[in-house]
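Taking it in order: structure first as structure tokens, then the write-up.
Excluded from the complex is one protein chain; the other protein chains are retained at their positions.
For clarity, chains are labelled A, B, C, D, E, F and G in written order, and residue numbers in each chain start from 1.
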Amino acid sequence: MPRKRHTTPIEADLGFAKLDLDRLRRRGQPEVVYGAGKTAAQLEAIFRALSAAGQNAFATRVCAEHAAAVRQVFPDAAYNDIARTLTRDVAPLPRRRGKVAVLCAGTSDMPVAEEAAITAERLGARVVRLFDVGVAGLHRLLSRQAQFADARALIVVAGMEGALPSVVAGLVDRPVIAVPTSVGYGASFQGIAALLAMLNSCAAGVTVVNIDNGFGAGVAAAMINRLRGSRANPETAKVTRE
Amino acid sequence: MPRKRHTTPIEADLGFAKLDLDRLRRRGQPEVVYGAGKTAAQLEAIFRALSAAGQNAFATRVCAEHAAAVRQVFPDAAYNDIARTLTRDVAPLPRRRGKVAVLCAGTSDMPVAEEAAITAERLGARVVRLFDVGVAGLHRLLSRQAQFADARALIVVAGMEGALPSVVAGLVDRPVIAVPTSVGYGASFQGIAALLAMLNSCAAGVTVVNIDNGFGAGVAAAMINRLRGSRANPETAKVTRE
Amino acid sequence: MPRKRHTTPIEADLGFAKLDLDRLRRRGQPEVVYGAGKTAAQLEAIFRALSAAGQNAFATRVCAEHAAAVRQVFPDAAYNDIARTLTRDVAPLPRRRGKVAVLCAGTSDMPVAEEAAITAERLGARVVRLFDVGVAGLHRLLSRQAQFADARALIVVAGMEGALPSVVAGLVDRPVIAVPTSVGYGASFQGIAALLAMLNSCAAGVTVVNIDNGFGAGVAAAMINRLRGSRANPETAKVTRE
Amino acid sequence: MPRKRHTTPIEADLGFAKLDLDRLRRRGQPEVVYGAGKTAAQLEAIFRALSAAGQNAFATRVCAEHAAAVRQVFPDAAYNDIARTLTRDVAPLPRRRGKVAVLCAGTSDMPVAEEAAITAERLGARVVRLFDVGVAGLHRLLSRQAQFADARALIVVAGMEGALPSVVAGLVDRPVIAVPTSVGYGASFQGIAALLAMLNSCAAGVTVVNIDNGFGAGVAAAMINRLRGSRANPETAKVTRE
Amino acid sequence: MPRKRHTTPIEADLGFAKLDLDRLRRRGQPEVVYGAGKTAAQLEAIFRALSAAGQNAFATRVCAEHAAAVRQVFPDAAYNDIARTLTRDVAPLPRRRGKVAVLCAGTSDMPVAEEAAITAERLGARVVRLFDVGVAGLHRLLSRQAQFADARALIVVAGMEGALPSVVAGLVDRPVIAVPTSVGYGASFQGIAALLAMLNSCAAGVTVVNIDNGFGAGVAAAMINRLRGSRANPETAKVTRE
Amino acid sequence: MPRKRHTTPIEADLGFAKLDLDRLRRRGQPEVVYGAGKTAAQLEAIFRALSAAGQNAFATRVCAEHAAAVRQVFPDAAYNDIARTLTRDVAPLPRRRGKVAVLCAGTSDMPVAEEAAITAERLGARVVRLFDVGVAGLHRLLSRQAQFADARALIVVAGMEGALPSVVAGLVDRPVIAVPTSVGYGASFQGIAALLAMLNSCAAGVTVVNIDNGFGAGVAAAMINRLRGSRANPETAKVTRE
Amino acid sequence: MPRKRHTTPIEADLGFAKLDLDRLRRRGQPEVVYGAGKTAAQLEAIFRALSAAGQNAFATRVCAEHAAAVRQVFPDAAYNDIARTLTRDVAPLPRRRGKVAVLCAGTSDMPVAEEAAITAERLGARVVRLFDVGVAGLHRLLSRQAQFADARALIVVAGMEGALPSVVAGLVDRPVIAVPTSVGYGASFQGIAALLAMLNSCAAGVTVVNIDNGFGAGVAAAMINRLRGSRANPETAKVTRE
Partner (left out) sequence: MPRKRHTTPIEADLGFAKLDLDRLRRRGQPEVVYGAGKTAAQLEAIFRALSAAGQNAFATRVCAEHAAAVRQVFPDAAYNDIARTLTRDVAPLPRRRGKVAVLCAGTSDMPVAEEAAITAERLGARVVRLFDVGVAGLHRLLSRQAQFADARALIVVAGMEGALPSVVAGLVDRPVIAVPTSVGYGASFQGIAALLAMLNSCAAGVTVVNIDNGFGAGVAAAMINRLRGSRANPETAKVTRE
């Protein structure tokens, strides 16, 4: 519809950032704002531009001070002080479907796990949270197996030795996205220990994202979750080589 | 059927390894053998045990010498000298469905890419291979966009600077599994450079596996590929907390 | 002209630093001041000494507080709060010639890119800036190819996975100077991921400078830019050995 | 008894090594020989000197070739080709008491686990071996809990992600000595991933030894195992400060 | 006694943490609280819950501000400002038995050593402290050998070059738990130098915990200390394989 | 000329590699073959394909055995056993112009320096070689200053402490491309020490390539060398932002 | 003299530190206090104890605030705000002899160089300072060769690429002690680049101390400087083995 396209520009150039306003049309979701290193004024400008374009605003890694400043201008913006996400929704969110399970090992891993969960939800996934189920107390995990075994994708968040994804992946037959966190001290090296453990998981089906990258895990899980069913192909594709 | 279960033991203890013969029943696929560090005699014993149980044998990281030795005993075993996989199939493989795209940057990345492709195929995925499409010659990648844009999952293999997954993920809206390879020299540090690049990808939806882990990427992609369609849930799950 | 040399000392010893006042004569540009770790008083003293010698002052990595303090003494000093450069010009700058293109991947890379651009400009290069053209949105880069393809030297700035220099170098046939930035988190390791990616670039013609070293890239690009044309040598040089 | 001490020298200087022959008397066990980097001739000389002194010989990290060479001279020497230990006993070994459990994650970890087990046995511990009980197949571990829960010390050997010690330590209330192995590839970095995971174990009571150091774990476990019971002290020690 | 069990819940879910109140019954000691990253309000809530359940509270890594805040509510809570531990005891502590020696190299290592000592004491060990006995002044260590030689377990704490555990382990025949500290600068890399030194100790019987992990060392030492005597087994266990 | 384009295909697909035969026309130089990891048969096939297309063949990192095998088929191929390059020229090389200086610190750095020099020469640069001029014997470097001071670009190759580029860049006012080599032992870490030194050069105008990447340095230097003179621009470019 | 020994205790136990008061008698110099991590009150107590024992006090790494606090109590204490040393002398210092040269590359290296110089002076060395003589401006170093060539020991301080010690050691035939500093950014990794460069120096006679360890370099240089002349031995020592 040419008329509508004319009224909505495809890019908003704010000087310090170029907002891709066409992303909602192309991919079904507006651009997500990475809040770290942005000033409150910059966040406010982005929220204004997105709202003006009729799009929902979603920013991650927003500190409490910046969130408060933005909420002075937009009192209906919502801040999650665990996940440190700031949102302002002017349009309906996608209906939640499927099932993504988000597990984390300890309470210190909660901010990352919550960022992953909120991201997946905003991208249309129904999310089940199972927090504080680390491997040192295995009964807590095993007793809740029914809650995560049928998820279409699992996000498993852990710091320190990062063992939880291996144990979980051994219990299910679905894709597991492991998220190392920077929780720990000394030889955890700000999450390197957990990252390496996850990359070396002996359980197949585990893939890994960057340290503390709850957002990335949420996006990947939501992408997997929203896949429609696949069917057997009647013929072998011609481009295949073996 | 209780009778059949009695005739098939659930574990074969070979001394040096315990084969999980029940895996085929539980997960639809027999155990895969990690060939590195196993002797030809050990591989032969495992292939014999799997065949005896009526299960297909699939070993990765098998060197040419060991493959030849096993094939002297089982002439119908098949060796792929690029992927270094050895297989002996005594039962039909799962029918291939869906679509997994496997891309790699350079010809040196082919062994890892091929391992990923074969793994995904044996686990029931239809696979499209697009090799030698590295970012230094962008036209080769862009001209083939139609071949990979509709895959249910993409495996993107690259060594050296590991830039290909970021570029590919920017072009599609499906989960991308990035596989760093140890191809390179000097400051590639046997794949660390590529691994770090992939973990830091600015494109959302990218998850990463261990260096040279084509097998792991193949498993994860096949798991994603075989998911059936998700539906919207009529009610919000009670266990959810926000 | 002997008389003039007598009136201008070749070195100003300020106690905490020895200023090379003869550099302007020898190399056509006065010494550049590295502002990090210097106090406002020290910067002021250096600016005073350079001005007294009739030379332009150019300091990099100057924080806003120090800049304000110096500008209280020298109100005509100019502070660029993105590049964090402080300048006071008492003599004409070199005329800008040639063409250096400065590209950067994301808005967070702008300070480094701007430092590179300003440095190259002060050293006599005409500079084209193309910011926020990262590889995850390839169309933004490709649509501007005409603007950078004919530059005599390109400076490509990127953090996170550092993939942009490889892609750009594959599109042009001119020297590309890659600048990794410390933008990122987790496994970006303050720019190591981007640095390694750039050192391992599969595209020939890429050279690399230190993390966040926009100044160094600007100097190298300006040196390349101001080279006069080379001619074929009528005879092979005698010192050559093969 | 002065006479006996005269007949047994306290040190045998072989030129390339000084054997502490008095160790048996002082600590109840002769010196153990670290075989790596020693020639067959050197091992033979050490075995001869120990036998001449009436002491049992125990060498670790002996390759098959060297073992064969020594056994040509001392046909009663015994070589364990999994643990790569070479022994020649001319005196009775200590009677085995207590209980040390040695668990390992995969079959590739067996050489290190076996080195630990043999070491602990020779130092007087009764040893229970539970191999191939990695976390990706948790049922294998949990079904054998009774076999290791009452051990006085546990040695837990694992490569790759090194998660097993954390899980085991969560199931028992006894000291767990974790041994990372160099089993793995890519980002396992020859055992660093497992080492870091173990050092960061969230389960209390876990201590760690060097990568592949089965011998060190065996010594520590045997030391713990042979402790006699402690009693409550009737009074607080005067040297204590709080 | 079923009635008592009913009155004491086995878990207290505080939202941000799940307290394992059944641990005291199962393992003889309540859960220990890791104070780092918890707010004063969270610590207060945990102390309240533990007290309500009639259990002693023990938190490590509590900063002075948080301790003061908790002590405003519970004036009988005790803060050790060297070890940074906060405790509130509502039930008798276990009687101290056996002997654990805690040695440290320099005065800067005292906080870690003290955390280890207090932990071991609360878990029932009698503790002897020998601080500031580093290897550069060997006479200080050697003159006090009688005080640590008969300990059932030794905790040896050192930063910088981390040499003390090797020297101590060469003087005793008991298990030595080495604790690297982050004390040092430059190439100490926040304790990595000491950690590596300890992992590579040439003295057998040394095991290692994470950098600055005095708590972990205290738990392991107390576990070793409270072992009752082992006896020779009348028969070889059937599960043993050799 | 359409007819000619039809007779020369733009790509030769050899199965294991896709040769870009159009590169000569687009960029004035055929593709260069990276010999490492290719078999003698693959090299032979590539040389055949390039020759058939009337293009010169240039392969780097070719071992002596592979070179001998290719030369059995193409006796006119030339092997440089220091630089380990293999060439077969069926068309005239570009005429050498300008001046590139290649300096190296020690004799062990010669293979990398020679690879750089040959590469630059084949890409049309006149090259002056100054080998074995390391900083520990400064007179050797200073006495030859006239030979390298007027080069349009300098390639400076060094292993161990990698100090030579800093010293050279302090003596000239032209772009210096630093090449770290893996020459050294112990804490040289296969060239990391030299790489880091070069990245941290205090002399402006230094850019760096990967460890042992003589080829990359040669390409970059040749690109710089062949630039024609720049002229002052009559007007400021409109795209410039400041 | 027994009476004097009775009046001077050999150790002062301050609780947080044990001062070795006998060191002055044994080694000719009182203990030096490492100020980092000590409170002003602790420094004051140490200065009081040393003064009471009639010994000079010398503390390194003292911040300005702590120095001011100590000087309120001891107004005659002297603070060097570049080297960050605090001293209070109640007895004559050793007479300065011999010659130690302290060179540093840049002005940012001055604090470390000055700490080295002051330490060597207090330990009896005459010290020549040559600051800001980095390798990028070689003439500054070469023009002052006469001032350092005859020193009995040289301390060479440098950050960034750490090239100065190699160049200096190539110009002299005396022991060179290299001190890497944490000056730099990005890939200097807080002094690792300089440290590695110095350890890999191609010039013989260079030894290295920890990053920023001016004190250690000063002690070692003073030890070398105060050696008396050696004479030829009339006979080969019996303990020698070759």
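Simple rule for what comes next: a residue touches a chain if its C-beta (ideal position, glycine included) is under 8 Å from a C-beta of that chain, and two chains touch if they have at least 3 such contacts.
Keep in mind that this is a model prediction, so the values were computed, not measured.
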Residue in contact with the excluded chain [from D:A151, D:I211 or D:L227]
D:I211
Among E:E44, E:E115 or E:E161, residue touching the chain not depicted:
E:E161
Using the document's definition of touch, tell me which of E:V33, E:V135 or E:I177 contacts the absent chain.
E:V135
Could I get the residues of chain E that touch the absent chain, sorted low to high?
105-106, 134-138, 142, 160-163, 166-167, 169-171, 184, 186-189, 192-194, 196-203
Please identify, in ascending order, the residues of chain D that touch the omitted chain?
16-18, 20, 36-37, 180, 182, 190-192, 195, 210-213
Go through chain F and note every residue touching the omitted chain.
107-108, 110, 132, 137, 140, 183, 185-188
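Everything below uses one rule, namely that only the chains that are shown with their structure count from here on.
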Per the C-alpha means, the centres of chain F and chain G lie apart by a whole-Å value of 46
Residues of chain G that touch two or more other chains: which are they?
137, 186-188, 192
For the protein chains shown, what form does their contact graph take: line, ring, star, complete or other?
other
